[in-house]
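One protein chain is absent from this view; the other protein chains keep their places.
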Amino acid sequence: MTQRITKWPGVELSAADLNEGKVTQTRFRPNAKYAWSAGEAMSRFLAELQNGRLIARTCRSCKRILFPPRMFCEVCFRPTDEWTYIQDTGTIETFSISYLDTDAKRIPDPILVGVVSLDGASPKMGMMHYFGDMTKDEIRIGMRVKAVWKPWEERRGSVLDIRHFGPLRKDAK
Amino acid sequence: MTFLERTTDARRFRQWEGNVEADYIYTSGVAGERFFVALRDDGKMLASRCTACGLDYLPPRLFCEDCFLELTEFVDVPPEGRVAAVTMAHLDRRGTPLSRPQVWALVTFEGIRGGLVHRLLVPPAKARVGLAVRAKLKARGDRVGAITDIEGFEPVRS
Partner (left out) sequence: MRKVGVIGAGMTLFRRRLQETGKEMCFEATKMALDSAGLTRADIDMVVNGTAPDAFDGVHMKGEYLLDGCGGYRKPYTRVFTGGGTGVFSSIAGWWHVASGLADAVLVVNEEKMSSCQPHPQSVFAHIWDPILDRPLRPNLVWIFAMEMNRYMHVHGVKKEDIARVAVKNKRNAVGHPCAQLADPKITVDDVLNSEVMAWPVQRLDISPPSDGASAIVLASEDFIRRRKIKDRAWMSGVGWCIDSTMWTDRDLYFPEYVARAAQTAYKRAKISDPRREIDFAEPYDPFDYKELHHLEGLLLAKKGEAPILTREGVTERDGDLPVCPSGGLMGVGNPIAATMGQKIGELFWQLTNQAGKRQIPHEVHTGVAQAWGDLMPLWW
């Protein structure tokens, strides 16, 4: 029956119709502000970032070392058991070379960003972060990296206390 | 075993602040365009008519919510309406006390389904259900085709 439909509904507008007010319209800008409680696991995680360390939680049941840390194991569905520090070194699992900023605006110097799996956590567990001290031609999946921390006085208890992950040199421990 | 047992000192909990930024342009739509252009250009309000159900809708709609007929016929809303419900606002939408209470009303029109919520331009003591009112519009040159082209509803002087 749809084959017989000759006019499919919808009145298309151009960007100018909207932005120059050629059709009637109403504008609104909400102002929604939040304070999210970080909770038990994230509060400790943030406090440890300020100390220049990465912390995880262990689950005795599945024997995983969970990072980012969480107070319950989503697989075993029971509370996790212990805090444990993991290393600030790891491996690039995947990455992107982004010419877009947050608002999809174009930027000339690309951001290197990706997922790093961290040494000491269970396989594949890690975080998203920036990569630095390497060019877009040097970055590759499988590359070994290490956190580059901000100086102590600049740390605020945020993932940004790590400036980025940079190449792990062989002579470094 | 609960998480609470593990919460040794809740004062250590951190919080993270942020806002949800967004910005919008809402089109009036097909029926809404008819309504707001008539309001802006001719200073009158239109309702859309469902000939099948014998209903007129204000604000006008493109379709009858009951029989689902597409509505293409528009009729003038009578100039005089009545206050169906009324409230006094003492706080603004952020919770700040207002210097003078604002009167808000739902205004309905005889024979028309729906109505408009708007300012009622009377002192709080005079605001009451059943009051006969009519729309007070901004001057032609100040109207842009939005609900704020109506300043509010004022009593019909008899």
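First chain written, first letter: the chains are A and B, and each begins at residue 1.
We take it that a contact is a pair of C-beta atoms (placed from the backbone, for glycine too) under 8 Å apart; a residue touches a chain by one contact, two chains touch by 3 or more.
Keep in mind it's a predicted model, so treat the numbers as computed, not measured.
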Chains in view touching the one left out: A, B
Of A:47, A:71 or A:113, the residue in touch with the unshown chain: A:113
Contact set of chain A toward the excluded chain (per top definition): 1-3, 5, 8-15, 17-18, 23, 28, 30, 34, 36, 38, 42, 46, 67-68, 70, 74, 93-104, 110, 113-115, 122, 124-130, 136, 141, 158-160
Interface with the undisplayed chain - residues on chain B: 16, 18, 20-33, 61-63, 65-68, 70
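Just so we're on the same page, only the chains that are shown with their structure count from here on.
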Residue numbers on chain B that touch chain A, as the complex places them: 1-3, 6-7, 12-20, 22-28, 30, 32-33, 36-37, 40, 144-147
In the complex, chain A residues that touch chain B: 11, 13, 18-19, 21, 23-40, 42-44, 46-47, 71-72, 79, 157
